[in-house]
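Sharing a structure below in structure tokens format, with a few things to ask.
Excluded from the complex is one protein chain; the other protein chains are retained at their positions.
So, chain A:
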Amino acid sequence: MSPPAAETEAAAPSAPGRRGELSEGARQERRLGLLLCAPAVVVMVAVTAYPIAYAIYLSLQRYDLRFPDQAHWVGFGNYGAVLTSPFWWQALWVTVLITVVSVAVELVLGMALALVMHRAIFGRGTVRTAVLIPYGIVTVVAAYSWQYAWTPGTGYLAALLPAGSAPLTDQWQAIGLIILAEVWKTTPFMALLLLAGLALVPGETVRAAMVDGATFWQRLWLVILPLMKPAILVALLFRTLDAFRIFDNIYVLTGGSNDTGSVSILGYDNLFTALNLGIGSAISVLIFLCVAAIAFLFIKIFGAAAPGGEPERR
């Protein structure tokens, strides 16, 4: 077969449009865009930039609310104190562990749920509602019900364990239960994000893979997941950022005792229990930096490599 000549020519990538030469219309449109964004920017600055700046300012002072008169500038002294403290590294390690394990488990379960919801023919609405229930319950309420369930003597789950065991008082068991509560609570969110991604995979492409001889797992691994990669990355990013800031489940279940506290618990303890604004603010700023680093890594490393980084034409 010989190719139609004109078409071979057309295959060459078209030259990118020249930059920097905006027409009058385009410039006006851009000005209008900036104007329309302005109110939102002002509000954002008021509610986020100001507190962040103030936290940074506080973190550079020695400032103990019990002795407000003795507040004075210490530069990076608070950061030095936090970063050399074993409490920070312990909390960071627990946080990372909880984040990695819970997000990994949620991804797998969420994917399974998304596939079930996607394929469900009967009672689609019912399935989706049922799956979403945990996500609809206030975290603190859910955490308390988990706490009662695991408390020896009163809890129905604790009753299933050998007598004398108190899982929430052991570091590893408690971390396991915290992860369980996290997973139970947020898997539905993951499933919903993945379901949206699944809906973007063209049905004919999956059918083509069926005809090409792919089994269910081969279709999933070689076709569906690669095509869902952008959606998976977004879901992972959201959940990782969320999980890294874990607070309420730990606060209710263990209160951070027995080395189960996350960095957020550590910051809370310093700020509101010890009333040490300087150290507490330094911890908050460090958490903010960690979160920013995670987001940056996701976008730089995975985002750039994602096939859907720029939307693919078909």
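The rule we apply is simple: a contact is a pair of C-beta atoms (placed from the backbone, for glycine too) under 8 Å apart; a residue touches a chain by one contact, two chains touch by 3 or more; residues count from 1.
Note that in this section contacts and distances are computed from a predicted model.
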Among "Multiple sugar transport system ATP-binding protein", "Electron transfer flavoprotein subunit beta", "Ferredoxin" or "Urease accessory protein UreG", the UniProt name of the subunit that does not appear here: "Multiple sugar transport system ATP-binding protein"
Residue among A:L83, A:A130 or A:A208 that touches the chain left out of view: A:A208
Residue in contact with the excluded chain [from A:V47, A:I121 or A:L160]: A:I121
Interface with the unshown chain - residue positions in chain A: 1-4, 7, 10-11, 13, 121, 202, 204-205, 207-215, 218, 222-223, 226-227, 229, 307, 312-314
